[in-house]
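The following block contains the structure, expressed as C-alpha cells.
A protein chain is absent from this complex, but the other protein chains hold their places.
Up next is chain A:
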Amino acid sequence: MSMLVLEDVHTHYGKIEALHGVSVEVKKGEIVSLIGANGAGKTTLLMTVCGNPQATSGRIILEGRDITREPTATIMRSGISIVPEGRRVFSGLTVEENLHMGGFFNTKAEIRKSQDHVYELFPRLKEREHQRAGTMSGGEQQMLAIGRALMSKPHMIILDEPSLGLAPLVIKQIFEIIGHLREEGITVFLVEQNAHQALNLADRGYVLETGKIRLHDTGKNLLANPDVQNAYLGG
C-alpha cells in the first residue's frame, strides 16, 4: 500500500527545470531516504510534494488522493507533516506555544494528548516547556521542530536534513527518534546529506542527481554499492 507516489514529476523555477521527471514511491510504514549532493534537487522535490512550487507535469498521489494541483495549505492539513530545512521553530514563542501551533487545526483535547506524547518522546522539551524556542540549542530546536510536526498526528512525516549542523551525539539521538517513529506506524521520508546514517536506518533509498533519480534500492544495498560509496560515503 503506497503512502506517497510521485509519477514522472517535473518542476520548474521560472524557465529552469529543477526536476526532470522524478518517480518515487513511499510505502506505508517505511522509512525511505533520499540522498544527493548539494543542488541535486532534494529540497525542491520535498517542496513540490508540499505544493510550493507546484509540479509542472506528472502526478503526486498521497494516500490514493491526487494532490498535484492542491494548494499548500490543503496538502499540509491532509495527514502529512514536514520538518523544514534549518528547523524553523518560532523563536519568539515558547516551546509549548510552538507545539500548540503544530496542532493548530486540532481540538484542545487532541492537542493535550499529542503534547503529552511529544514530551514522552523528548523529555528534554518538557524541561524547557516555558522557554523561548530561540534560546535553545540547535539539537533541542530540531527536537522541537520534529515534535511540532508530530502535533497534527500525521500519517507521514517528511524530514529535510534533520542532522544539519548538529553534534554527532545529537544526530545519533535524532536518528533513534526517527527509528522510533516507524515503530509507531508513522511513515518517514527522510532527506539527508548524511548518507551513511540515513541509508543505515532506511528500508529503501533513492539517490538523486541533478534532478533525476540515479539509483533506487534497499538501504543496505545502496550502502554496499561502490558508486554510492565513492560519491556519498567518502570512498
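Convention: a residue touches a chain if its C-beta (ideal position, glycine included) is under 8 Å from a C-beta of that chain, and two chains touch if they have at least 3 such contacts; residues count from 1.
Rule of thumb we're sticking to: contacts and distances are computed from a predicted model.
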{"item": "Candidate names \"Fe-S cluster assembly ATPase SufC\", \"Cation:proton antiporter\", \"NADH-quinone oxidoreductase subunit H\" or \"Leucine/isoleucine/valine transporter permease subunit\"; UniProt protein name, chain not shown", "value": "\"Leucine/isoleucine/valine transporter permease subunit\""}
{"item": "Residue of A:36, A:102, A:162 or A:219 touching the missing chain in the full complex", "value": "A:102"}
{"item": "Of A:111, A:136, A:195 or A:222, the one touching the omitted chain in the full complex", "value": "A:111"}
{"item": "Contact residue for the chain not shown (choose from A:71, A:165 or A:179)", "value": "A:71"}
{"item": "Contact footprint on chain A, counting only the chain that is left out", "value": "50, 52, 71-74, 76-77, 81-82, 84, 88-94, 97, 100-102, 104-105, 108-109, 111-112, 115, 148-149, 152"}
